[in-house]
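After the structure tokens below, expect a handful of questions from me.
Shown here: the complex without one of its protein chains, the others still in place.
Chain lettering (A and B) follows the sequence in which the chains are written, and residue indices restart at 1 in each chain.
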Amino acid sequence: MMITSEPTTTDNPSLEDPRVFQQHQDNLGIDVPWLTSAKQSAWSRYLELPSPLRTDEKWRFANLNRIREMGDFRPVPGTTPEVPGIVERSRRFNEVSGRLVLADEALAAAVELDPDLRKQGVIFTTLADAIVQHPDLVQRYFMQQTPELGSEKFEALHVALLRNGTFLYVPDDVEIDRPFVSYNWSCRDGGALFPHTLFITGRNARASLIEFQEAATEETRHLVVANAHLYAGDGARPVHTIVQNWNLNTLSFQLNTNNAQEETVTKSTLINLGSIQARQEIHGKIFGSGSNVEMYALNVPRGRQEFDQRTLQSHIAPRSRSDLLFKNALMESSRSIFSGLIIVEEDAQQTDAYQTNNNLMLSDKAEANSLPGLEIKANDVKCSHGATTGRIDESEIFYFLARGIPRSKAQELMVFGYFEEIVQKLDNAELAEYIRERLVHKFTD
Amino acid sequence: MSSTPDLNIERDVGNFHYDTSYEFDAGTGLNEQTIDYIADVKGEDDWVREFRKKALKIFRDKPVPTHWASKDLENIDYDKIRYYLSKGQRPSRTWDEVPDDVKNTFERLGIPEKERAYLAGVEAQFDSEASYSNMKEELSKQGVIFVGSTEGLREYPEIFRKWFGKVIPIGDNKFSALNSAVFSGGSFIYVPPGVKVKQPLQAYFRINAENFGQFERTLIIADEGSEVTYMEGCTAPQFETSTLHSAVVELVALKGAKLQYITVQNWSANVFNLVTKRGMAMDDAEIKWIDCNIGSRLTMKYPGVVMRGPGARGEVLSIALAHDGQHQDTGAKMIHAADNTSSNIISKSISIGQGRSTYRGIVNMPRSLKSCKNNTECDALLINSNSRTDTYPAITVRGNQSTVQHEASVSKVSAEQIFYMMQRGIPEDEAMSLAVNGFVNDLIREFPMEYSVELKRLIDLEMEGSVG
Partner (left out) sequence: MNKLEIKNLNVSINETPILRDFSLTVPRGEIHAIMGPNGTGKSTLAKALAGHEDYTITGGEVILDGEPIVGMEPDEISRTGLFMAFQYPSEIPGVSIANFLRAARTARLEDGEKLSAPDFYKELYSKMDLLKIDRAFTSRSVNEGFSGGEKKRCEILQMAMLGPKYAVLDETDSGLDIDALKIVAEGVNKMRGPDIGVLLITHYQRLLNYIVPDRVHVMFDGQIVQSGGPELAQRLESEGYDWVREARADQLVNT
């Protein structure tokens, strides 16, 4: 536990306290009229919207107990907490284009950005800074698209109370190999965080953003309602990866959209390791033709962790492709929910859309719920979904045994082999290696 | 292929209507008096009357499930429906004794002819009650019971009451509650231990009156080691106003029994067909639903199997054809409640014109069971550019000793395939029929011969004019 004399969350009103929004507005220190009014209307929307019920289709199988109790959390104060080592722990890669470290939503170190890229017009900064420095650009994209997958109330709370996040803008025709890396640390006990990511790639731009979500210590309790919105211009090739590793006392939400114009290759991946309960909504919206939108997730819950993921692949324009692969490996008494939908609209002929959810059951107490759905309103399409739930295949184990590999080693190899399908899609060797390490750690801990 | 085909040919099979006078009529609308009327004319025991009244209350309290189901359900006006119409409560044992207007109807539908050809027994329901009910004599000698539910309740209360409402409780859903309040007709079958009924038993459900609601209630019990196949067919004339059909079917397969239930649903396109069907399979028993939905305006039907005993098996094979103005919302529920249970679901749907077909499924292995298996395949074929299909499965598995595999695909008839057939001189719509028949062929083969021929013919008729 961290013991400091700096401001703690207990000085702030809790989410249940009617003064929480006013206090947030007073302390925000950003005076941008459009944002203020967006926040005000979001706050009233938050108050008006009903809490979710299990009978709502979008909350089927969900565990609502923790969500009902989230009123105890208090928004973080917006000052940098004194946590030693955070900046040093935020140096995972050697080869980066930029680095941003937020601790309890406050900047922990100066933002790093390759000067050459800055010259080319690349903007990589905190959201708070972007709102002040590039208000029009932020306004053009801010909350223009939303997931619409059930968490409207929490999305409203996010907008009302957000103060910071990650902003990456890559202008037309700029192509960047090295990733931008952003670290979000949760620090103060009882703190509620509302990080917001905007990742915008212009026409034919190419870039990769990796977000690490971490807790400074294991014992602190947190609520995180994060948003990340990806906008891919015509011909753009953005790659977005979130490594969710909040501590095991965290209730987290991740509400994302991936918005693709024409001819894009848009990839987003979620690696879920942390949180006691994580609700994630990811909506891929394909507005343009000829795009390829890929959505991947690797979820490794353990103990009593619960990952609840809702996805939507919306094909609005014809001749695009989308591919979704969400893989779970469930240990101990963990639980997963995958609810996915592909919607092909009337005009979206010649769509190719795929959706796969695999659940590898590694314990007799784990529970996997899978709801893979399709809504198809056009006939010239190739659409399929598949869901499998099972254990490690005995005939494959035999093949290992037949080569002299002992059973336990065979199982381990097969589980990591199961993960590799996602890990190899990460396109970044350093990241892939890091994830492999984290997975081994999670398994052998 | 975007034009909307003009099709009514297939309805002609059942689209006729004789004016009929009814001795018993509960009038229009639903209240406690309706229930008393039904219970009085049937001479039912008090427990049945109470069961009905309890169900009426549950029906009224339950919301219309439009939060997940079609909004079209809101168009049912329960106050305009006639809940009970009959000429009497005792069916004839020979066709000669059936009143002429009713007999003519069933003759026109070919029922007596089919009975002679390949059936072990027939029950023919005309609106609320069975007009005809007969079974081969050797089966009665073996102790097989095959009667209407009215008769079953009257003559065999000790078996009936033991299982009635046990597989599908009154409050399972709004429509099971409605059926429980006003049920009439349907079949009651009991097959004694070890008896294997070789030929199918057939029930035929006919709606004749306008603004009518048919609420048959079927209960089939296959005792240990027995085998039986039951088939049902249904038709109604095409009226301007909508008609409601809301059945409840409960199946019980005791240890080692095999029960097969085949439906060819060809209601006219004004019928709301809201049916609850579920079976309970005990140790090593097998329940198989073969379900074909061609008619109706909206069908909502998800046959299920609760596998309660170790080694039980459940299967649903389903074909749905949705035409303009039709929504076939069908599927399956597989509840694995014991070790070593296995289930299989194959669903094939075809959407034509603006038709919509929906697959909804539940596969549930809620406890940490040993060696349970489910395999589900859902394939949808879309014929026209404005045809629609949806798939909404829900799969829950706990533990690491079971396996579930679900696959679904959506496709259209391949243009190359059609061209190839046309190049051989086959007209386009016939080629389309061939392709569609090819799509469902492996499932049609599961139907008894006579049915598969009829099914193919129905599909051909449905496909006529669907291209152009």
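In the analysis below, a residue touches a chain if its C-beta (ideal position, glycine included) is under 8 Å from a C-beta of that chain, and two chains touch if they have at least 3 such contacts.
Nothing here was measured: the structure is a model prediction, and the numbers come from that model.
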item: Visible chains that the absent chain touches, using the contact criterion stated earlier; value: A
item: Among A:R19, A:R66, A:R118 or A:K409, residue touching the chain not depicted; value: A:K409
item: Positions on subunit A contacted by the hidden chain, ascending; value: 395-396, 398-407, 409-410, 413-414, 416-421, 424
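We take it that only the chains that are shown with their structure count from here on.
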item: Distance between chain centroids, defined by C-alpha means - subunit A, subunit B (Å); value: 45
item: Complex contacts: residues of subunit A adjacent to subunit B; value: 55-57, 60-61, 346, 349, 359, 361-391
item: Interface residues, subunit B side, partner subunit A - complex; value: 1, 67-68, 368, 380, 382-412
